[in-house]
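Missing here is one protein chain; the remaining ones are kept as they sit in the complex.
This part shows chain A:
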Amino acid sequence: MTDNSAQLRGAPQRHDDTRTQPKTSILNDPRFRGFAYQAMLLAALVALVWWLASNAAANLAAQNKATGFGFLGQPAGFNISFTLIPFERAASYLQVYFVGITNTLLVASIGVVLATVIGFVVGIARLSSNFLIRKFATVYIEILRNVPLLLQLLFWYYLLLNALPNVRQSYTFPGGFVLNQRGFSMPAAVFDDRSWIVGLVLLASVILALLWRRHTLKRTVETGNRRPVWLPMAAIVLVPTLAALLLSGTQITFNVPELQGFNYRGGFTAPPELTALIVGLVMYTAAFIAEIVRAGILSVSHGQTEAAASLGLQEGDRLRLVIIPQAMRVIVPPLTSQYLNLTKNSSLGAAIGFPELVSVFVGTALNQSGRAIEIIGLTMLVYLTFSLTTSLFMNWYNARVALVER
């Protein structure tokens, strides 16, 4: 042992010599080889893409097909049943694109929020000590996760069509709400031209309330004195907004759906296609989120709960301050992929007649214009942008909730 270490002690000198004069060829230098492989891979990739693109262009030319993005300015010539932005038959293909994007965004944003809420509830229920609740959550998850989504969407859609009454026998609710096969109609608020003042005040007071909440929570941590949060927040938002509403003399009227000929008109109507799509996506995605939440909670060792309890934290605070923040580290990355899945799965709306992006743009617009490659490209761009934005946001959030090592 001692002999060996004596030898080793002498070694560095010789080693230094060889390092200053590399005798090996550059081809055997791992760093060089690394770069070379990367460069070759990149070159091959560029060549492949270039080859595919030029082949596609040559094929399209050989098929005598018109190409290019000029069609985006042409009138589309068809109607779309559900749009958030104004649209009529003479609108351009570009507007069809925007209608598709906004409709997809609508489904995705409502879907993500509801799926998160239901997913968390079911995930926690799955860990409940109550046998019935626990089993119910398990059955829900197992059924919903294991039936193809397309089938579920068709199920909800035809269920809605068959369960709801026709227009003449609509269910009407006080306040002007109407439910029938054609959808769920509700009064729509109509704002006059002074409403922007109220909107501005509302926005400002919401920001103020959030700042105030941050401040109060900080004070609570610093002083250990618990202060009310929600009630003052509500006051900060409501008082100035109501004051603005009254003082500015803004008139808000309601456009109430009324039966006229074939159907109720006026107000806002959520068609059954939209409802079925959102219900289907939410129920399906929530099942996956529930499992993610369960895994996240289970990943926090029970000792943490006990430690928090021994510090005298109440049940709610234990969850909010100790368990959930640690569970979130496990939950957020897979949750992000569920959000992305939900957004991309919304393209199945085409199957039940909801005019989301794939349905109006890849379905109808592609067929009427014949610009397959351009339209598919533009559509992929949208999903890519949605996905990257969601990922960026979730990565930012994840960095915030990540364990801070001190």
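The criterion applied here is as follows: a residue touches a chain if its C-beta (ideal position, glycine included) is under 8 Å from a C-beta of that chain, and two chains touch if they have at least 3 such contacts; residues count from 1.
The criterion applied here is as follows: contacts and distances are computed from a predicted model.
One chain of the complex is hidden; its UniProt record names it "Amino acid ABC transporter substrate-binding protein", one of "Acetyl-coenzyme A carboxylase carboxyl transferase subunit beta", "Amino acid ABC transporter substrate-binding protein", "Protein-methionine-sulfoxide reductase catalytic subunit MsrP" or "Dihydroorotate dehydrogenase". Considering A:Asn64, A:Ser129, A:Asn146 or A:Ser310, the position touching the chain not shown turns out to be A:Asn64 (whole complex).
Only one residue in the set A:Thr104, A:Ser205, A:Asn345 or A:Ser359 touches the chain that does not appear here, and it is A:Ser359. The missing chain, though absent from the display, is touched by one residue of A:Gly77, A:Pro333 or A:Gly377; that residue is A:Gly77. With the whole complex as reference, residues 36-37, 40-41, 43-44, 47-48, 50-51, 54-55, 58-60, 62-66, 77-81, 88-90, 158, 161-162, 166, 181-182, 260-263, 265, 271-273, 350-353, 355, 359, 363-364, 366-368, 370, 372 of chain A touch the missing chain.
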